[in-house]
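For subunit A:
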Amino acid sequence: MAAHIAEKKGTFLEEVIEATPGGERLVHCLQCGSCGGSCPSGADMQYTPRTLIAMINANDRDAVLAANTMWACVSCYFCTSRCPQDIPITDIIYTLKRLSIAEKRYRDTDAPALAKTFTDFVDRYGRSFEFGLATGYHLLKRPISMMKMGPMGLQMFTRGRMALRPTKIRQIEQLQAIINKAKELSAK
Partner candidate 1 sequence: MKYAYYPGCSLERNAAAYDHSVREVSDLLGIKLQEIDDWNCCGATEYFSQNELAACAVIARNLALVEPQTDQIVAPCAACYLNLAKTDKLMVDHPEFGKEVNQCLAAGGLKYEPGRVTVRHMLDVIVDDIGETAVRDKVVRPLAGLRVAPYYGCQVVRPIDNNDNPEYPMKMDHLLNWLGAEVVDYPVKAHCCGGHLTQISEPQAFELIRRLLQNAQDYNADMIICMCPMCQLNLDGYQSRVNGFFGTEFKLPIMYFTQMLGIAFGIDPQKLGFGKELVTAMPVLEAKLGGLLV
Partner candidate 2 sequence: MSDKPKGKLAFYWAASCGGCDISLLAIDEKILDVAEAFDIVLWPCATDGKVRDVEKMADGEIDVCLFNGGIRTSEQEYMAQLLRRKSKVLVAFGSCACEGCIPGLTNMNTRQEVFDTVYKEGSATMPENPQDVRPQPATKMPEGTLHLPIFYDTLRTLDQTVEVDYYLPGCPPEAENIWKAIVAILENKLPPKGSVIGLNTTVCDECPRTRGEKKIKKFYRTWEIIPDEETCLLEQGLLCCGIATRAGCGALCPAVNSPCIGCHGANDGVADFGARLMSALASVIDSDDPDEIRRIIEEGIPDPVGNFYRFSLAASQLRRKKKVVRG
């Protein structure tokens, strides 16, 4: 670890850098705003990614992890590819998502629930399951939108685009062993 980052030991900045491959570029942020300017969800964000970086620098950990920025991110990678300082902003957003979920700091968003439902299906079957996702997540979280979804779902179904049963991979135990090992290692 470079000495100038080592000096920031114990700060939130260091934590984010450590948790993000390529994260050390964070210290080069010019606060130019090309990330915030490029973001398709920029208008809906409480804090733009640029602001989040400033907040990370200011060690404002609580506010960052409670921000809605991460949940508005659509992973379009415009911020990353346009950043004049080569900062992997999308990946930093992923890091913040993980921290926020792990510590349950998120507010007013169902994204973590969706992620959870989704990954549970992967863990259980090895494949994602759209119908299950729709019923499992939407029924629980947003029954009204589920109703609006109805006609669309039906159309999807009649066109053979939605299955009622999940596909399970053959060697699911193998996948689960891999996942369990990953969870065990990352818990450390």
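Selection criteria: all candidates are chains of the complex that A comes from, given by their letters.
Annotations
In this section, a residue touches a chain if its C-beta (ideal position, glycine included) is under 8 Å from a C-beta of that chain, and two chains touch if they have at least 3 such contacts; residues count from 1.
Everything numeric here is computed off the predicted structure, so don't read it as measured data.
With subunit A as reference and 1 or 2 as options, the touching candidate in the complex turns out to be 1. Against candidate 1, in their complex, subunit A makes its touches with residues 21-22, 40-41, 44, 71-72, 74-78, 80-82, 88, 90, 94-95, 97-98, 101, 109-112, 114-116, 118-119, 121-122, 126-130, 133, 137-138, 145, 148, 151-152, 155-156, 159-163, 167, 169-171, 174-175, 177-183, 185-186.
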